[in-house]
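Dropping a structure here in structure tokens format, bear with me for questions.
Every protein chain except one is present and positioned as in the full complex.
On to chain A.
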Amino acid sequence: MTATTTKDTQRTSESPEQHAEHAGRSVSAGVFNPKQLWSSLPDALRKLNPRHQLKNPVMFVVWVGSVLVTVFAISDASVFSIATALWLWFTVLFANLAEAVAEGRGKAQAESLRRTKKETVARRLGANGLEERVPGIDLKIGDLVVVEAGEVIPGDGDVVEGIATVDESAITGESAPVIRESGGDRSAVTGGTTVLSDRIVVKITTKPGESFVDRMIALVEGASRQKTPNEIALTILLSVLTIIFLLAVVALQPMADYSGKQQSVIVLTALLVCLIPTTIGALLSAIGIAGMDRLVQRNVLAMSGRAVEAAGDVDTLLLDKTGTITFGNRRATEFVPVGSSTVDDLAAAARLSSLADGTPEGRSIVELCVERHGLAVEAGANELAGEFVPFTAQTRMSGIDLNGRQVRKGAASSVRAWVVEHGGVVPDEVNTVVDGISQDGGTPLVVAELSEGVASVRGVIRLSDVVKPGMRERFDELRAMGIKTVMITGDNPLTAKAIAEEAGVDDFLAEAKPEDKMALIRKEQEGGKLVAMTGDGTNDAPALAQADVGVAMNTGTSAAKEAGNMVDLDSNPTKLIEIVEIGKQLLITRGALTTFSIANDLAKYFAILPAMFVAIYPGLGKLNIMHLHSPNTAILSAVIFNALVIVALIPLALRGVRYRPSSAKALLRRNLLIYGLGGVIVPFAGIWLIDLVIRLIPGIG
């Protein structure tokens, strides 16, 4: 129903590489368009309903105050009383507006998701193996359905047969198709996505209406939003402050009476509204909704607000080595010639053997030749004639036969055997080099050549895990934030240690089995720590469920997605770090605006108290340090400032306070300075300026 443009809400979809490049930057701001304020107005007006206001104790007090002042303003109309009543209503309205704007963005997202929920007709496989056509909503858990190219998958499930490319852009916003196949960790498919090629059989795993898209819609709409533990604690504190101010204002009347001048209800209400923490009270729910929304903008779905909050508290991050810390595949990083060969000889031989090798390792060898040795990327005309010898499990080698020359590369033992078989001699040097590379955590590939009947070893290629750029800096930041990083890998301890040192993680778990992961999480939690991890496989599910923040990859199995409390639609494990930052940002925004809100009260006292009592005790006029025009303009200025500051802070509430990873001490210093000290100073300036303007209103007094 909101007119929010889709442009504002389109999820930015970044490839994993882009994310890696962004390593080290601070959490980016969410979008805010001033037009949203206008378009959310109808929603904000609807929220003036007292039943809605009851949910927020602070704003409910303002609402009651507005009613009260309106009644008194009508019975005793003056420019001042009517203006005060109006601005009190604006205060309530602005609070509603903040919430409406935050919700509006989610609603637009839900709208676009709903469009993907078309009525589908499923081709259900009967027990007899025959297909029958049934409406998608009639599917039950366990049903098998056939989906072919061009068809929409009717429900969430796992591929049990076949392999297919699937367009998941409806959910992830990522236009590149993904592969889904039976067995393994890439078997989960989501209802509403489209099969682009081939044929698969899907076993349905969720009931219609409870599918992933349904849950996503409910989440982004905020329908299932509940107050998080920290939000509840803060609400209690704000309510207590409200009670204190209520008492202070109520008790003021007999004191004023005793002192010689009763105060009008309008003035007392204005004082109360200015003192209670309306700024944070008005923005609190918007902050929570926007926090979830910031995750959604990064294509992460949090199943609960609690999970987002927990992300800010995380003490230990478990990161899978492959794909998170290192690139998914090993890459050639060095050529080590042996015997009489030179590096150039070795590079030439290695390139030749890899030209037709389509594996990532093979390609990385060619790339290294191009970068370091200036060799050609494409095969020359004479080279095309060569016959490629593919890698097999038996030979454990690959290579090329060209003009009577045979080049082979492969595991050290296989190549050694091949050389010996062809009458060559393998120098001891080879063993030394191979062992050295292994110990450093690399994988040695030995290159040998048989030409003119002589077999000899040319040298060794070092394949290494390449740590993604910027990871070390990221881990340093995390350390500064007090977060320990643990790398999880199936590698042997030696290899794991080398990579852990290179990447700069605090700890590693080598030769990790799923139960080891689980044990590690339990151990950390025993010590009172909160643990976050990512996972995609079914065997990750128990650990995902055990972790305080478990981020399942969207490519993963449904079991993993079910177990985690967040799903990353981009399936980018590095994003865990961003999730932690968003969680922290959410809490910081709450704290900063609360501090700001309370610090504001000082200036309001200086505006309102002299205005109220200068008639009784002229000496109190000395407190009017802003030299406000008259008691009426002073009080009205404070009320107007109090209302306007809410609108002014809506963008900040939605975007979140700027967060740069640093120690608690540095963060606190910065935020106390900006929001504490700033909160003291800003209202003095604001109220003074507003007073300069409203003193010109005729009849204000």
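Assume contacts are C-beta pairs under 8 Å (C-beta built on N, C-alpha and C of every residue); 3 or more make two chains touch, one makes a residue touch a chain; residues count from 1.
Assume contacts and distances are computed from a predicted model.
**Student:** Can you match the unshown chain of the complex to its UniProt protein name from these: "Acetyl-coenzyme A carboxylase carboxyl transferase subunit alpha", "2-oxoisovalerate dehydrogenase subunit beta", "Regulatory inactivation of DnaA Hda protein" or "Potassium-transporting ATPase potassium-binding subunit"?
**Tutor:** Missing chain, UniProt protein name: "Potassium-transporting ATPase potassium-binding subunit".
**Student:** Going by the contact rule already stated, which one of A:L275, A:M487 or A:L509 would touch the omitted chain in the full complex?
**Tutor:** Of all options in A:L275, A:M487 or A:L509, contact with the hidden chain holds for A:L275.
**Student:** Which one, A:D143, A:E309, A:E562 or A:D691, makes contact with the chain that was left out?
**Tutor:** A:E309
**Student:** Which listed residue (A:V160, A:I236 or A:A376) would be found touching the missing chain in the intact complex?
**Tutor:** The missing chain is touched by A:I236.
**Student:** Out of A:L247, A:I625 or A:A685, which is the one that touches the chain we can't see?
**Tutor:** Touches the omitted chain: A:L247.
**Student:** Which of these, A:L37, A:L402 or A:L587, touches the one chain of the complex that we don't see?
**Tutor:** A:L587
**Student:** May I ask you to list the residues on chain A that touch the chain which is not drawn?
**Tutor:** Residues of chain A in contact with the hidden chain: 229-230, 232-234, 236-237, 240-241, 243-245, 247-259, 271, 275, 309, 312-313, 315, 479-484, 527-529, 583-585, 587-588, 590-592, 594-595, 598, 601-602, 605, 609, 613, 616-617, 619-620, 622-623, 659, 663-665, 667-669, 671-672, 675-676.
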